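Handing you a structure now.
Removed: one protein chain of the complex. Kept in place: all other protein chains.
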Amino acid sequence: MFARLFVPVELLEATSDAAWLGAMLDAERALAAAEARAGIIPASAAEAIAAACRPEAFDAEAIADAGRSAGNPAEPLVRALREAVDDEAGRYVHWGATSQDIVDTAAMLVARTAIELILGFLDDVCERCASLADAHRSTAMAGRTLLQQAVPTTFGLKAAGWLVSLVESRRGLAYIRAERLAVQLGGAAGTLAPLEDRGAEVVRLFAEELGLQEPAMPWHTDRTRIAELGAALDIAVRPLAKIGLDVALLAQTEVGEVAESKAGGSSTLPHKRNPVGSALAIACARQVEGHASVLLGSTAQEHERGVGGWQAEWPALSGALAYAGGAAAAARRALEGLVVDSDRMAQNLNATGGLTAAERVSFLLSEHLGRPGAHELVSEAVERARTSGRSLADELEGDPRVDALHMELETALDPSTYLGSAETFVDRALELYREEANRQ
Amino acid sequence: MFARLFVPVELLEATSDAAWLGAMLDAERALAAAEARAGIIPASAAEAIAAACRPEAFDAEAIADAGRSAGNPAEPLVRALREAVDDEAGRYVHWGATSQDIVDTAAMLVARTAIELILGFLDDVCERCASLADAHRSTAMAGRTLLQQAVPTTFGLKAAGWLVSLVESRRGLAYIRAERLAVQLGGAAGTLAPLEDRGAEVVRLFAEELGLQEPAMPWHTDRTRIAELGAALDIAVRPLAKIGLDVALLAQTEVGEVAESKAGGSSTLPHKRNPVGSALAIACARQVEGHASVLLGSTAQEHERGVGGWQAEWPALSGALAYAGGAAAAARRALEGLVVDSDRMAQNLNATGGLTAAERVSFLLSEHLGRPGAHELVSEAVERARTSGRSLADELEGDPRVDALHMELETALDPSTYLGSAETFVDRALELYREEANRQ
Amino acid sequence: MFARLFVPVELLEATSDAAWLGAMLDAERALAAAEARAGIIPASAAEAIAAACRPEAFDAEAIADAGRSAGNPAEPLVRALREAVDDEAGRYVHWGATSQDIVDTAAMLVARTAIELILGFLDDVCERCASLADAHRSTAMAGRTLLQQAVPTTFGLKAAGWLVSLVESRRGLAYIRAERLAVQLGGAAGTLAPLEDRGAEVVRLFAEELGLQEPAMPWHTDRTRIAELGAALDIAVRPLAKIGLDVALLAQTEVGEVAESKAGGSSTLPHKRNPVGSALAIACARQVEGHASVLLGSTAQEHERGVGGWQAEWPALSGALAYAGGAAAAARRALEGLVVDSDRMAQNLNATGGLTAAERVSFLLSEHLGRPGAHELVSEAVERARTSGRSLADELEGDPRVDALHMELETALDPSTYLGSAETFVDRALELYREEANRQ
Partner (left out) sequence: MFARLFVPVELLEATSDAAWLGAMLDAERALAAAEARAGIIPASAAEAIAAACRPEAFDAEAIADAGRSAGNPAEPLVRALREAVDDEAGRYVHWGATSQDIVDTAAMLVARTAIELILGFLDDVCERCASLADAHRSTAMAGRTLLQQAVPTTFGLKAAGWLVSLVESRRGLAYIRAERLAVQLGGAAGTLAPLEDRGAEVVRLFAEELGLQEPAMPWHTDRTRIAELGAALDIAVRPLAKIGLDVALLAQTEVGEVAESKAGGSSTLPHKRNPVGSALAIACARQVEGHASVLLGSTAQEHERGVGGWQAEWPALSGALAYAGGAAAAARRALEGLVVDSDRMAQNLNATGGLTAAERVSFLLSEHLGRPGAHELVSEAVERARTSGRSLADELEGDPRVDALHMELETALDPSTYLGSAETFVDRALELYREEANRQ
């Protein structure tokens, strides 16, 4: 419902009925061209077919309606295409192919276009995360585990974590684009019998025409490619949901460390700054999960063509591609001009009166008091701080055991000096990102 | 992709952007009417609002586009509706409500219409199964377990099994229609504060206006209703996939016991009789599964309104409703005029040379020879029959141990006399169906 | 891994191999008893079988190992049971039944025990929510939408929302316990042919023996019951994940409105109060989701016995039951002695300087200034408050347009007077809970 609310227009178009229709026509054109090059059908027929393969000449709605009888949209399209050329060329339309050859090849073409768009959105999200990681490498904030403040971290490290997850999770999609989008051509049951001993050659030329991979053999019921595509989309959107979740959590009224620059207003609540980009990223990622589960769950297809499993792929594939783009676009929006309030980060980090320094103090004291002694001392101070409302530093300072050590408590309690390898990790994340970007 | 190939037009319409828009306007109209009845807003304002709530006056696409900023489609709709009435009435549009009140209520209205359609299709499938069960109560066929012929059954019993599964699985949907489709009205955070102490009264009147249930309290983040709806749709389509699977299996070239009357032809394979209705029922059921997983998986929504989980429901709910209708319509098509070849059923049942009677013979012999002896004797005869190509009867007749018993082997090997309670169960299934139909 | 970490011991036991073994033996015993009562097998045989059906006499591990060959655990169990009685009784073991009759009936028995336990845990969670709802009916706190403070609500209303979701989502499970746990008895292919015309009678007696429902007919491949059970478990745990999520969010360091009384400590971070119960409730609910997806996705089973779909149910059913109990137990732990900090709630509600009163002020002003004028005025004041750090009241008071109205700003900005129907809804939730409890 209201797909436009979730999915960028270019992705809606790339996965629309019109896009599928266009891709099926591309496949028919390329098939005829390949067969003409192989000398199997006359060049004139291939030219006539190519001339007729104009999407605007076909009615997607009528194709879909007619496809209901055949159980697929290629069968009525082939009939319509034959009618659009003369009898001689008509004889060579779809020569030796089966409906699934056309639909599967079209699926790969649709996927290619959509993946390009998705990767573009993902690149934008990466770039934004890289900027945040770099700009905030020293911006101390509370690290939070199980939603409890734990020890200090930096906002740069958090953004670096997002970046690494994006870089690593987009690899699957890039791999599919580069290696796994293959033509389908097997004829009625995968033998290409009507092409006699020329089958493999035609497959090669067909792949060449479309710029797709040449498979080892027809994959009518080897749906590994489809499963991989579903999984890659699902994996690629996971970090987007994580970013959405983190942004929404950081944007909470009580946390207030970030705000989406394009936060949604409310007609009745003028003060609200809804993290709408984050919400939509999460919502879109869930759709991808649902669609991907259909793609993965439909792979066990019977014999040489599935009865239901194959047909189930079409809406799910379109949906997975569209909403993956939606998730990336939404995450991009969430991060675009993200308002980062480093003062509030510092303030929150100190809000517990230094409790996030407890680990460090405990470590330092354990050198003098042994581990159990230190843990006990700090635990008591923490407990006192909780009830007294005083800071951990105050509570520790009053303790004679601490006093005796003449520790540099002030330094120990300064979060900016307890960031360990945060900056190193940010550098490594940025390096990984740049290497990966160069590799493409 | 090509949703029309899968989903009946009426269900596409019932779950379209236009339908959601209309339902949201219904909700706004009903809210104003309820508030006018409660004396909270002027009757004239409610009338003006009602007059303005004409779906054709609004642009669904523009609403969706604008909804992207707010993160929901109600916010821009309310703005547009305010502009469509005069200032006085405009003040009372959406009075005290929040966007989610409108979207959730609209979801219930959309679901109600769609469920009616789905139940109608399901009733047709039930009716067809009941006819088959009745007509074929004595049509013997092979019962098959793990796809191996086991013992005889009847086609009537198989159809009765389909019928019971349909009757029992549609209950959830009927229950939801009757009991669980409730208005949503809670205002910004569920307290209905702007309505002061009149909240509960307005909820009651609002529910009355729309013919929906009155909930105990707002359910903004109690998504049990949505989860139940998703699960009920998923459960209701399961039997349709099972019917599709059974029909496709029975229609196999090598089995040939049934054929869809509207089987799909093939342009290149004139002899094919593709079980297209079955394939589409299976394919649609899988979409429902995917969409339902989104609905169930999105229920843990934060505090008083979810950040992502709520928004995730809209496409999934629309999809689940649409494809549930698609599954039912496809199964109806698969069974409409189903060609049942009872001769072929008999022939297949005898094809193993009576092996499906092995259990019975073994039972009969065990009275004379004890269980282990009987099992051994029959196993040997079965093994001989497998290799000799002769029938089990022939192999048994040659055995002196059998001969000595003067058994009525012919009767024992006649499948039509070994059907146990098949007919009783058919009667019980039909009775259950009629009782359930009367109860509605 | 480490199932004991997630699942209460009683539920681990109720879903263990030993429990399944015991349930299968119960089924065999009851079958023999029913057949003896129907005069089909000798009473002495039934007695001997009953005497042999002692779980401790069988080796669950050996049964599982042997079951690998047959593809189910009933086949080797029947063999072992036959060996455990004398030849005469051995002849009547499993009389007329098929392995699936025993396994499915055992599944229902296992489910019954586990559901009882789960409902017990759920009742405890309900009770705790009811107490919280009642005790905190006037405890004002911030209502939060998309994780932003919106308008005031009460903690009682939040707990009431949890309660209603629990009450309504447990109904499915209670319905299954009461109405849908049925014996399975159909023999090799559902006709009960070996029982001749006594099949239905034996089914009735079998059901009576076990206290399970009598189905209309065998349901070997009508898996509606299993799908319903999977869905009911999944639905029942959804509110538990929501409770876990809300508690974890409220327990955030920066929010601090609640704390689990049994919060997890950390060896290195003495100040942490990890909401472990909440985390485990969420984690368990996810397992249920995964297992339920297997149960729902396996329902389309071939002909008279599934090849894979049926077998897939066993681990998934055991897992769904166990982890549903785990989720309920974890949520119970999260709420047990939940520390509610109403001061902090009040403090957080005021932390925005009264921004959560913006809606109300806007409403009040709109009576004087019209909707657009009021919205504009309040938006400006909100914006000023954000940057000045002063409260909304201060910003409003300085505005001559407000001043002219002599409004009771102080009252308007007091959240405790802007709670609308919160208390009414709490009452209704408690009433629903009590009615439902009485109905049981």
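Here the chain labels run A, B and C in written order, and each chain numbers its own residues starting at 1.
The definition used in the following text is that contacts are C-beta pairs under 8 Å (C-beta built on N, C-alpha and C of every residue); 3 or more make two chains touch, one makes a residue touch a chain.
Just so you know, these numbers come straight off a predicted model, no measurement behind them.
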Contacting the left-out chain in the complete assembly, out of B:5, B:279, B:295 or B:430: B:279
Per the touch definition above, residue among A:5, A:157, A:377 or A:392 touching the missing chain: A:157
Which residue of B:178, B:269 or B:437 touches the chain not shown here: B:269
Contact partner of the left-out chain, one of A:296, A:355 or A:413: A:296
Touching residues (missing chain, whole complex) on chain A: 71, 82, 87, 90-91, 98, 143-147, 150-154, 157-158, 160-162, 164-165, 168-169, 172, 187-197, 199-200, 215-225, 227-228, 231-232, 234-235, 238-239, 241-242, 244-246, 249, 282, 285, 289, 292-293, 296-297, 299-307, 359-360, 363, 366, 370-371, 418-422, 424-426, 428-429, 431-432
Interface with the undisplayed chain - residues on chain C: 1-6, 15-17, 20, 60-61, 63-65, 67-73, 75, 78-79, 94, 98-99, 110, 188, 241, 244-245, 248, 262, 264-269, 274-276, 278-287, 289-291, 293-294, 297-298, 306-312, 314-319, 323
For chain B, the residues touching the chain missing from this view: 142, 144-151, 248-249, 251-255, 264, 266-276, 279, 293, 297, 348, 351-352, 355-356, 358-359, 362, 375, 378-379, 382, 386, 392
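By our rule, only the chains that are shown with their structure count from here on.
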Among all chain pairs, the one with the most C-beta contacts: B-C
Label of the chain whose CA centroid is most distant from the centroid of chain C: A
Whole-Å gap separating chain B and chain C, where each centre is the average of the chain's CA atoms: 23
Overlap residues in chain C, where contacts from two or more other chains coincide: 144-147, 150-151, 249, 293, 297, 359
